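In this view, the complex is presented without one of its protein chains, the others remaining in place.
Then we have chain A:
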Amino acid sequence: MDPKMDSGMICKYYSVDEAIENGAAPIPLSFDRTVDVQCTIDIMDHLLSCEATWHRGHSLAQTVFSCIYLLRPDRTSSHALLHSYCSVIRATCKAVIAVVSDARTHEEEDLFIMAYGLPLTGDGDDKCLSMLNAVEETICRQLRACKSPLLKNRAPEDVEPLQNSFDLEEHYCRALLCRLRFRKHFYHVLTCMRRPQGRGLELARKHIASCLLELDLIRNSSTFLSNNSFGKDDSEDTTTASGRQPLGFDSSLNCRLSAPTPPRAIKLLSWKKALDYFVKLLRDLDNICSYSLDTFLEGVFRFVVQFQKSQPDLVARSLLQFLLVQDGKLYGRDPLYAVITKAAGLPESAKNHENLKNQYIVQLGQLVINLLRVLCTNSAWQRRKLGKILQDWRVIYMQMEMAFKKDIAEIVSISNGENAWMKIFQHILIWVEEQTYWISSRFLVLGFELELYSPSDYCMVYWYLSVVLIKLVEKIHLRALMNNETGKRKGKKKGASKDIGKDFRIPPAVSFLQCQVCLAEGLVMMLAALRNEHMIAQSPSPFNSEYERFFQHFELLQKACIPDNITYDSYEQSTRLARISNLVTYNCFKDAQKIAKELKSSFSNDPEKLVELRRIEQVAEHNSVALNLIHKVGGLDPSLKISFEFNHHPYFGTALVKRS
């Protein structure tokens, strides 16, 4: 059942004031200055756990703002250390909310950005960095003083120590410094990454490196802090380095402010897990910052897809989206019509054509922006959205095609200028189809990553995938041919274009996809043959048939006619006759292997593609062997158990043959 359908909550205090009156958040935290410092560090650590838990999808009210000190910004002003820390926390939360709400992809962030009623801005939070610097400066002096006591005796500069115990002074100073510095650099990372057109990325990387360094120091400080702590809890779940419970938190306080959040108690990430979370976040951010702002759309897509493989969380994905799409332009820099003409492989000069301002190209630009946004969302959400936007891509294609045909008919005597435009238009038209099939293939492939297919669905999924990939290959090939032709026309005289087919080499990108097509087709036939020969378990459902499953899995593709004329019948017919014996003679896996081998040299400086080719080879080889084995012993041995695994490739399965 949906957990949001249930309700029920318990609160300890009715209001923040009541909690404060009851002494839940004293200031100072203790009149013993050593204890005061210890408690302050505990609050800092617990806030880190809260912050990471928030980033991972819980409400702000139940996490960071369960801190009573944060809820009453003015109260802390007498405690410079706590005050500056609370201030930078609020400012950071505000900045993070801005990033995520600007990205507005409506995935999981609705809960994330909900902050009404919370004091996100305290008076003076805009000066949080200077406050932080001042406090840091003081502690630096205290550290220096305690390291050279002689010097201190001589200099009347009068540095009051941080706390009472001389032996612990250096350690406490250091424990505080790394925590303060982390906050400072992290805040800088966010501001740098929000600079327009990726201008702050280089500086952001420096701050990221500093953050990682400070995180290391923070982690190391736990030995000292837990050794000097009483009443600690040694479990792995502790939210502080010392292992103590922090003062001043009550997660039930905001339950009335955060009405739409699930009212149940939440479990915070432990302090160690929170540190791990931030390390991962910073690595993901570093990955974004080192991106070279590719001007080819294909390269952008590739980067995003690759980036997503590390499963970045919401904050990192939102920052990537911010970088990619600003002011309706790619990187806030390149207008979409220019990006599209470049992506379609048109010459630089095409960019200046008048007609590029027409409504279709403008709409198309919007679709590309949407696509970029969707590609930055979590894969569960992404798949659903990709399925939906397919319809838009299909519609614009049909509209453009109609306009194109009408124009062609109207222009009886084609003048030179119009002719040029028709060429551009035609290129873009094919490019649109190509994108549509690319989106479709990504939609299907993501289903594997999300484990949406059960083994009994594999056959139809590979079948659909192969159909879509074949279409994709066709379009890429066609566009390559056209580009080749355009290129030739320029070089040679007219009339020479008749023999373009002859010396035209199949582009490696095309062969690469062909290789995947072979693998998919091999799997379709193998699965179909196993089914037809009753060698894999099938239990017909009491309520519906394969047709309903097919319809449900591919409903969105079917609705958008991707591809035209593809129905359950086509699937049924193409798999009905598959038999193991035929497959052994005509073995698609062998073809895949062969193409993969030949292709390696074409991608010698593309490690990503090489890895993929290697995987394809492995899957093909394994399945080829399995096929032969099944052919030899299958009929004789009814105890043969065949299953599919994804141990060599994320979405092309390998057959596992076992005797049971």
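We take it that contacts are C-beta pairs under 8 Å (C-beta built on N, C-alpha and C of every residue); 3 or more make two chains touch, one makes a residue touch a chain; residues count from 1.
FYI, contacts and distances are computed from a predicted model.
A.B. asks: Pick, from "2Fe-2S ferredoxin-type domain-containing protein", "TBC domain-containing protein kinase-like protein", "N-acetyltransferase domain-containing protein" or "tRNA (adenine(58)-N(1))-methyltransferase", the protein name that UniProt gives for the chain of this complex that is not shown.
C.D. replies: Checked against "2Fe-2S ferredoxin-type domain-containing protein", "TBC domain-containing protein kinase-like protein", "N-acetyltransferase domain-containing protein" or "tRNA (adenine(58)-N(1))-methyltransferase": the hidden chain maps to "N-acetyltransferase domain-containing protein".
A.B. asks: Out of A:Asn352, A:Ser539, A:Ser639 or A:Ser660, which is the one that touches the chain we can't see?
C.D. replies: A:Ser539
A.B. asks: In the full complex, which of A:Cys561, A:Val611 or A:Val633 touches the chain missing from this view?
C.D. replies: Answer from the full complex: A:Cys561 touches the omitted chain.
A.B. asks: Just to verify: which one of A:Gly57, A:Pro161 or A:Pro347 makes contact with the chain not shown?
C.D. replies: Reading the full complex, the residue touching the unseen chain is A:Gly57.
A.B. asks: Of A:Ser49, A:Thr341 or A:Asn378, which sits in contact with the chain we cannot see?
C.D. replies: Touches the omitted chain: A:Asn378.
A.B. asks: Of the listed residues A:Val362, A:Met398, A:Val633 or A:Leu656, which contacts the missing chain in the full complex?
C.D. replies: A:Met398
A.B. asks: On chain A, where is the contact patch with the chain that was removed from view?
C.D. replies: Touch with the absent chain occurs at residues 1-3, 5-8, 56-57, 107-108, 262, 264, 266-267, 378-381, 383-384, 394, 398, 401-402, 405, 450-454, 456-457, 539, 541-545, 547-549, 551-553, 558-561, 564-565, 567-569, 572.
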